[in-house]
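Step one of this worksheet: look at the structure below.
The excerpt is restricted to a subset of chains, each kept in its original location.
The chains carry the letters A and B, assigned in the order they are written, with residues numbered from 1 in each.
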Amino acid sequence: MADLDRIYRLLFRIRRVEEEIARVYPTDVIKSPVHLSIGQESVSVGLCEALRPEDAAFGTYRSHALYLAKGGDLRGMIAELYGKATGCAGGKGGSMHMIDIAAGVFGSSAVVGTTIPHAVGFAYALKLRREARVVACVFGDGAVDEGVFYESLNFAALKRLPVLFLCENNGYAIHTHQRLRQNVPDICARVTALGIPSERIEDGDVLRIAERAGAATDALRGGESGPVFIECMTYRWKEHVGPGDDWNLGYRERIEAEEWIRSDQVARLATKIDPAARVRIEREVEAEIADAFAFAERSPFPEPEALHTQVFRESP
Amino acid sequence: MSEREQSYVEALREAASQEMERDPSVVCFGLDVDDPKAIQGTTRGLVERFGPERVFGTPLAEDAMTGVAIGMALAGLRPIHVHIRMDFLLLAMNQLINIAAKSHYMYGGHVHVPIVVRSMIGKSWGQGAQHSQGLYAFFMHVPGIKVAAPTNPHDAKGCLVAAIRDDNPVMLVEHRLLYPHVGPVPEALYEVRPGRARVVAPGSDVTLVGISHTLVECLQARTHLAEHGISAEVIDPIWLSPLDIDTIAASVAKTGRLVAVDNGWTTCGASAEIVARVVERLQGTRELRVHRMGFAPTTCPPTPHLEALYYANARTIAAAANNLVEGRDTGWLPDERPGASEITFRGPF
């Protein structure tokens, strides 16, 4: 039985963090690209309802939502955007390389598709060691264009690895619609042909995503089932990169967004929980966000010496 | 009146447009070339002008699309394949190096592969590890492929025209921070042919070779040095492969001192090649002093303070050149001067 309070807290928290990033962005305190998740929160939140802290998640350069839903440290995330030494990557990663090992958030990468085989290799290690943990591998519809997607899924299926592949399909790769890149837009059919059970969730319903992801991870923990694929249709409200809207660019119609805005999961869950709880949650989240930005503000930049550290790991 | 001025972006767009006008076998494609941002404007208007068959965006498939470019070339087309970042060429290395660079030779001259690969090097605004690499040394290393790295609008147009007309694979290396630069660009078509460097500013005490965007820094360094009483000659190789070592060596034969400044790592990089060739050429003829500068031997950090230390800049170049002239580490570093700092851009990208 899903805990709606927790789910709402996660959704609201991600939405507000992204909004806050967008708000401060024009002041240039964040001197790096940001790919916001606004509108796509329910995918990561639904997925992570099915994951345990010890499970691993791999994402993309658009991973603020995944990072937070999986339990990544908020202070470390904002400090990383600010390029501070206290950032989750010590200021050496930036928005596109969110990481929090303690929370099971493994690297997200700026190169499309690159983390898919990492998730597969990680799962291979888990299976080799007979661990019941699972790996979640999140990527966009653009990654499905890349050959590494097929190579990785074929190997995962061949070795029956405990990976939940989750395609976050927001319809676009930057400004190019899926139909202009993929002759047949039915991604599930491609995956089924590789021998991996697949399903599509059309409406971004966070509860359905959580339920289906849960069914998948239950099967994966069993051991022998082999990988599972879920395609979650969703929609990016903001421009591809940066804090603004981009309806003016003309590559997509605003009305396309309207059904998604109508079915916004943040708003929907807000109405599903007890109003008092909602007020409490929102107050707590706002305080947490204010704290994180203040933390980032007052944190120091890395010392010059940091430039030359961590090129190689000195073996202990 | 060849004094018409254009930006680097406009010059690239005009070169492609005029060549596509002139030669129907020229096509232009790559991720997002036909989207609203049009690769920072460098491909703006091409699809409207030449249609979606000759100008088109592609799926995310760098490996296959590079092979597609090669196949087009085998059929007589002259494709221009555009990449928004050079870092993504790492997905295309097999086709570029195992096929494009080798086909003319390994097929006994029966085929040739006239493809142009445009790619952009990112810098500043937290480009970070995977959006900042200048990897052209890879293509200098391998025979059969040419490399150009124009540093001003005039050469951007002339090199792209020459690249399109060349019957061999050509990598056109562009730098994000050069895009807004404005300078004289003749409207009539012209080529900046492979293998000829340019002495951009004369000098007698030390030779500064500046590759890609570092040429801008070298010119500012020259100003710093002049104020310090040192006369620096600045050379723009323009083409890295074939490399015009004659012009560089002639300068060093005169100055006796070489600082090779690169927009990439120094180890096995363009600066290593320039130093090695100059020494092989001039050793025994006179006293020589050489020095390489480039990216710090680290991954590129996005945080501004570390990023600033990662790159060679006008002041560090001037300091190094001064030390070479003085023959010791003098500790001299020119002051920051307002305005001299590089035109940069505010994000998001």
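The rule we apply is simple: a contact is a pair of C-beta atoms (placed from the backbone, for glycine too) under 8 Å apart; a residue touches a chain by one contact, two chains touch by 3 or more.
All values reported here derive from a predicted model rather than from experimental measurement.
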Total chain copies in the file, per protein type: A x2, B x2
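FYI, only the chains that are shown with their structure count from here on.
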Centre-to-centre distance between chain B and chain A (centres being mean Cα positions), rounded to whole Å: 36
Chain A residues touching chain B - in the complex, by the definition given at the top: 25, 28, 31-34, 83-84, 87, 91-97, 109-113, 142-143, 145-147, 173-176, 180-182, 239, 241-243, 249-251, 301-302, 304, 306-308, 311
Complex contacts: residues of chain B adjacent to chain A: 31-32, 35-37, 57-61, 63-64, 87-88, 91, 125-131, 296-299, 301-306, 309-310, 346-349
